[in-house]
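Down below is the structure, laid out as structure tokens.
Here the complex is missing one protein chain, while the rest keep their positions.
== subunit A ==
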Amino acid sequence: MKGKVYIRGCAAISPQESFSGSFVPQPPTLADDNILRAKEPDYKAFIAPNNLRRMSRMLKMGLTAALQCLQNAGITVPDAIITGTGKGSLQDTERFLHDIRQYAEAALNPTPFIQSTYNSVNGLIALQQQCTRYNNTFVHRGFSFEHAVLDGLMLLREGNAANVLAGGFDEITKEHFYIKSRIGYWKTALTQPADLFSSNTPGALAGEGAVFFVLGAAPAAVSLEGIKMMYKPSQESLGQALETFLSQHQLTPADIDLLITGQSGDSNHDHWYQFVQQKYFPDTIATPFKHLCGEYDTAGAFALWMAVQRMQEEERLKHVLIYNQFYGEQHTLMLLGR
């Protein structure tokens, strides 16, 4: 690794009041289902009315978060646009499936098909900002956003970019919520996010969001020191990977000032966090985040955003570690420094 990589700007559309103003974490109150819905901003400030009309929700959310992120970083055209999304624009995928059935494959409107392609948000950002350079989209559950970050780090190391726009986005729909409920993804009884970690029941609360970052070599308050992904690890190999990851950065668990963990309140999978906390971080201050954003493929992006907010507020936080996993399969460590 040649130089350090800094987080030069970020923006988040999430179930929190995260898009503008200062961030005060507040578990939402759910009315009738286990879905934490994103608080969408007024898109008119970002997208021209005739485009707005055509664009589906995920595209609007993704594009707007990306544009605000660039603005926050003081950059117009990044050298690369890299995103991760587990499901892309679900609304469009669903709509095209329904259209095919309803209209018996005749005279279909192509718009939902086009927008359902996973790279459509990337294409839109590139189009709007006239960014003609590197552009990539990862679509791999709990590794989607994380590979976008790794790709960005590699581009910076290669010297092929000075500023990388990297983000993650996913939405949840009623239909997809129902589909995943059939294989136990969600809690069956209505559970308030504030009670998430005492629920002790299987399943998570569904969430969504669009979160972007500008990564670059120019110094900023927070640096992204490294990322490590582990696919279906054993407890033992996870522990080894954690030790190695920290020691590669000349750190031990005691050096971590804040641990951000991806507990989802899911009694099937939260044991991973208990293991890591008990074995390595018994005395470290730890905070969960999925009571704020819900569980989704690219929730790791929200965790990173939250880490940046905390570090901007609290000078004493020198090293922050994020540990997140998605339904026991994709595990990720992200290390932040100064």
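Methods note: a contact is a pair of C-beta atoms (placed from the backbone, for glycine too) under 8 Å apart; a residue touches a chain by one contact, two chains touch by 3 or more; residues count from 1.
Note that in this section contacts and distances are computed from a predicted model.
Asker: Tell me the UniProt protein name of the chain this structure doesn't show, selecting from "Leucine-binding protein domain-containing protein", "Beta-ketoacyl-[acyl-carrier-protein] synthase family protein", "Carbohydrate ABC transporter permease" or "Cytochrome c oxidase subunit 3".
Answerer: "Beta-ketoacyl-[acyl-carrier-protein] synthase family protein"
Asker: Among A:K180, A:H249, A:K318 or A:R338, which residue is in contact with the omitted chain in the full complex?
Answerer: Considering all chains, including the one not shown, the answer is A:K180.
Asker: Could you tell which one of A:K4, A:R141 or A:K318 touches the chain left off the display?
Answerer: In the full complex, the listed residue that touches the missing chain is A:R141.
Asker: So one chain is hidden, and I want to know which residue out of A:I81, A:L238 or A:L335 touches that hidden chain in the complete assembly.
Answerer: Touches the omitted chain: A:I81.
Asker: So which bits of subunit A touch the chain we can't see?
Answerer: Contact residues on subunit A toward the absent chain are 81, 86-88, 96-97, 100-101, 104-106, 108-110, 113-114, 116-120, 122-124, 126-127, 129-141, 143-144, 147, 151, 154, 157-158, 175, 178-180, 182-183, 229, 231-232, 329.
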